[in-house]
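Note that one protein chain of the assembly has been removed; the remaining protein chains are unaltered in position.
Our next item is subunit A:
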Amino acid sequence: MIARLVPHPILSATLTLVWLGLVNKVTLGNLLLGSVLGLAIPMLTAAYWPNRPKLRKPLVAVRYIGMVLWDIVIANVEVAMIILFKKRDEVHSQWIVVPLDLTSPEAITWLAGTITLTPGTVSATLSADASSILVHCLHTDDPGGVRDTIKARYEAPLKEIFP
C-alpha cells in the first residue's frame, strides 16, 4: 500500500527539496506545497519508472559525489591546460573500451555521467548488451591506464552503492 502511494521515496524527498530551493524560502506553506508535488509527481509518473532502484550505502554515495566534484575541478584545469598549451597535432585523442561489471541501468547512467564530467573523457555509447562502454579520451598515451582508473576509481564505489 505504502509502496503504491510513495513509489519512489528518494525522488519524493528530492522533489520537495528542489521545490523549496526554487522558491528560495522555507515556510510551512512552501513545505506543504513541495510535499504535495513530491508525492503527486512520482505517483503520476510511476508507470514510466517500473524499477525501484535501492541505494545500498548512502554514505558511500555522498563520498562518491564529493570525490567526483573534486575530480571535476581537476578535470577543468587539465583540459584547460591541453587547450591552451598543446599544439593541435600533439593532442592524441583515442577511443577507449571499458568493460562493465555494473548491471543496473541506474548505476551505468551514473558511471556514464561521471565519465563525461571528469578528466578529458566523454562517454559515447554502450554496447548493445550494455556490457561495455565506449569512451572518447581527449588526450592520452596510455589507454589501458585510463581504463583501469575509471574501473578502480568510479566503477568500484558504484558497485557498492547499487546492489
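Keep this in mind: a residue touches a chain if its C-beta (ideal position, glycine included) is under 8 Å from a C-beta of that chain, and two chains touch if they have at least 3 such contacts; residues count from 1.
One rule holds for everything that comes next: contacts and distances are computed from a predicted model.
S.K.: Pick from "biotin--[biotin carboxyl-carrier protein] ligase", "NADH dehydrogenase", "Amino acid ABC transporter membrane protein, PAAT family" or "Na+/H+ antiporter subunit G" the UniProt protein name of the chain that isn't shown here.
M.R.: Answer from the record: the omitted chain is "Na+/H+ antiporter subunit G".
S.K.: Among A:15, A:107, A:138 or A:158, which one is in touch with the chain left out?
M.R.: Answer from the full complex: A:138 touches the omitted chain.
S.K.: Going by the touch rule given at the top, which residues of subunit A touch the chain that is not shown?
M.R.: Output for subunit A: 18, 20-22, 24, 50-51, 72-73, 75-76, 79-80, 83-84, 88, 91, 93, 95-97, 99, 112-113, 116-117, 119-120, 122-132, 134, 136, 138.
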